[in-house]
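Comments concern the structure below.
One chain of protein is taken out of this complex; the other chains stay put.
The chains carry the letters A and B, assigned in the order they are written, with residues numbered from 1 in each.
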Amino acid sequence: METATALAAGIRSFTFHDDAAPVLHNVDVSFHPGTLTAVLGPSGSGKSTLGRLLAGWLPPGAGGTLEGHLTLARTTLRFEGQAQDPRINPAQWGRRVGFVPQDPRAILSTVRATVAEELAFALENAGGERSAMLAAVERIAGLLGLSGLLDRHPNTLSGGQLRRLAIGCAVITGPEVLVMDEPFASLDPAGADELALLVGSLVRQGTAVVILSQAVDEALLAAQQWIVLDGGTVTADGTPAELIAAPQRLPAGIRRPGVQRDTTVEVSEAGARNNQADGQGAASGPVLEFRGVGFGYADRPAGGRKRRMGAGDVPGDQPAQVLRDIDLELLPGEIVAVTGPNGAGKSTFLRHLNGLLQPTAGSVLVRGRDIAGRPVGEVAQTVGLLFQNPRDQLFERTAAREVRFGLDRRFGPHEAEARTGAALAAVGLSGAADAHPMELPASGQRLLALATVLARRPAVLALDEPTVALDGDGLRFLDAAVRSAAAAGAAVVLVTHDVPYARSLAHRLLTLDGGRLAAR
Amino acid sequence: MRLHPLTTLAAAGSTAVITTAAAYLPLSLAVITAAVGLSARGGTSRRLLPAAAAILVPLALSLLVLHGLFFPEGDTVLAQWGPARVTAEGLSFALNRAAQLCAAVLALLVFSFSVSVPDLVAALSAKGVHGRFAFVLASTLSLLPAITFRLERIRQAQEARGLVIRRGLLHRAAAFRLQAVPLVSALVEDAATRAAALEARGFGGTGPRTSYRDVPERPWEPPFRMLLLLAAAAAVAVRLLLAGD
Partner (left out) sequence: MSSHSLTLPSASPAAARKRRLLEILGALAIAGTYIYLVLNQPTDITGGPGSASALIALSGFLAGAVLLIVAVLPTLPTSTVVLIPVALVLNIVLGQFVGSTLVPFYLDAIGTVLVAVLAGPAAGAATGALSSIVWSFFNPTVLPFAAGAALIGCLAGLAARYGLFRRFYLAPVAGFATGIIGGVVSAPVAAFVFGGTSGVATGAIVSAFRSMGDSLLAAITKQALISDPMDKALVFTAVAVLVYALPRRATVQFPFVRRHRVLAGRNPEQGA
């Protein structure tokens, strides 16, 4: 059945200001009402740029130089990269094309105190009748399962709820097209199922839904059309069945369901020796030990942190007792995975490894020494911890400077140079040594943060949700890095919600539930 | 039912202006008493008084030291140590000015500690300047705790990378750079995304706006606000005329 296209684009090239090469070239796509389209591509392939361009979030001219055309609602706008090009009216465009960015928090206005008002924001700006707004908010909240949350402050929502609110904000004006950037990333299975149902009902109502993803999520198998983006251009398209039947047409950077073991990056003996953890020779006993560790947040520390004023307090519904009586011994060369439901205290557990949090009971020993009272920056020489959000850790102007930071003082320029090169190579970023860390794609940022930890060759490597935001290639580099660090004698602790991944990599699998650590 | 936020704002503002214009010690003291009483009745005094003290105590002390000890214009010398001269004129100047500032500051703080920010924003969000000003106010208030939290997270992440903050100005300046760079670059990038989101949701439009939040108002409130503003303007005019004579 041939229906009119809801949205189409023919992009000869799109270039950001000041960039030499276009980020997108020769991209011709069209989306039809009542269909689901997946745009698949590895990290850095230009998916997000394409999505923002389609949704009017990156207006040609102001955001960069577009040569080509965009067609929406039978109106075709042609762009030649000149000053007299048409200028998109983002408000009108946004009423017809909704966009949900990768970070759902980014869509929030930050000026509305309840979920209901946040949903109504676009209607308020359009000058809608109050009664119509009330009805629309009611309807959308019902569709998205937000009805019980309408009076809550947006800052108090969980990740899954926030994703649904962001979608609600995008669809409340009834757009013909909805573009979502990586909506399934960082959702647990229950959240992903809910989202898949929601996508189904939007498609049935006639919306053209476009999902940008670097992983073949289960929900995307139901799509009518897959478009594969690689290196800024369309390299393949077709139905899911066609493309799954010809896997060579999907670039390796796209994550497939299930765990893949085609390690293109071999762990070489030489590499392992090269990565020998510092001062490893003497250690024969456990390199890290938890003895009866318990941790609880005091109700309100007396004379402690004062409450800040303002409506948007950071959500912090911590149960009083987070960790109970945890005993753990980590031997050199061991890989231990800790899994558990959201909110089980996995991150709290991890923060005890280097003393960012001090146990309220028991003690943490690194190489047999209690770390209580030692500065975190000092423990960090032995325990390298990689946080979930890599951007909090990056501050230099180039990737190489980032990795090299602090190495000169400890090891001298020669050794620092060698370690920087080795660490960048280990995560596949040798070619990006001069790139700005913040301009790397999400996957690259995580790998760079990993490289900063690897370069120090810590005796304990602790990773918080390392797989999130990694594309297929990134996942293989992570795998190789973890295995070679372990082969070189480092103990590795990884905290993840991805149980199959944990099973594939770890020697020991532990679960954290109700504050207790148990073997699985 | 509580008062419309613009009414309380007009009341606080005109009180501050009239007190300043009158420059009359008993009035200043009366306003101080009334402000403290109002905040006690409204149940905000526990938060308001420390905040006010943090502002007013150093200010009053500074005034007292400055004018109590050095007031070359003063004639009635009460005591003298070297170049420092305690004069009656200086002390009374300091006392008057301190009371006047306390009254104005307290009147405004009673407003900001009691107002419901979402109501104020909804009331201001009519259109044009008001809408954008309301956005700046509300967004600042909601970003403040979030950013303080984020700065703490950045500090933790950097300590985990081996950063030890040592004493000394240079070390602190270096630490400042390491923590400010990720904070600012993330904020600027978030702001760019938020700008696109707001534009797509019609924030940049110039047409009429409506409000989902209903801020009720009694019929007498708009004329009363007008009256308060007129009273403030009159007080200023009278004072300036008197000064001109």
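What we mean here is this: contacts are C-beta pairs under 8 Å (C-beta built on N, C-alpha and C of every residue); 3 or more make two chains touch, one makes a residue touch a chain.
Not measured: the values here are computed from a predicted model.
J.: Which listed residue, B:A104, B:A160 or B:L228, touches the chain dropped from view?
T.: B:A104
J.: Extract the touching residues of chain A with respect to the undisplayed chain.
T.: Contacting residues on chain A, toward the hidden partner: 16-19, 62-63, 72-73, 75, 77, 86-89, 91-93, 96, 110, 309, 395-397, 436, 438-439.
J.: Considering the whole complex, not just the chains shown, which residues of chain B touch the missing one?
T.: Residues of chain B in contact with the hidden chain: 16, 20-23, 51, 55, 58-59, 61-63, 65-67, 69-73, 83-84, 89, 92-94, 96-97, 100-101, 104-105, 108-109, 112, 128-129, 132-133, 135-137, 139-141, 143-144, 147-148, 151, 169, 172, 176-177, 179-181, 184-185, 187-192, 194-195, 198-199, 203-207, 236, 239-240, 242-243.
Everything below uses one rule, namely that only the chains that are shown with their structure count from here on.
J.: Between chain A and chain B, tell me the centre distance in angstrom, where each centre is the average of that chain's C-alpha atoms.
T.: Computed value for the inter-centroid distance: 39 Å.
J.: If we count contacts the way the header does, which residues on chain B are in touch with chain A in the complex?
T.: Against chain A, chain B makes touches at 47, 117-118, 121, 125, 134-135, 138-139, 141-146, 148-150, 153-154, 156-165, 177-179, 181-182, 185-186, 189-190, 193-194, 196-205, 207-214.
J.: Note which residues of chain A are touching chain B in the complex, please.
T.: Spelled out, the residues of chain A in touch with chain B are 52, 55-58, 90-91, 93-95, 98-99, 101, 103, 106-114, 116-117, 120-130, 133-134, 137, 155, 169, 308-314, 351, 354, 356, 375-378, 380-381, 384-385, 387, 389, 391-395, 405-406, 438, 452-453, 456.
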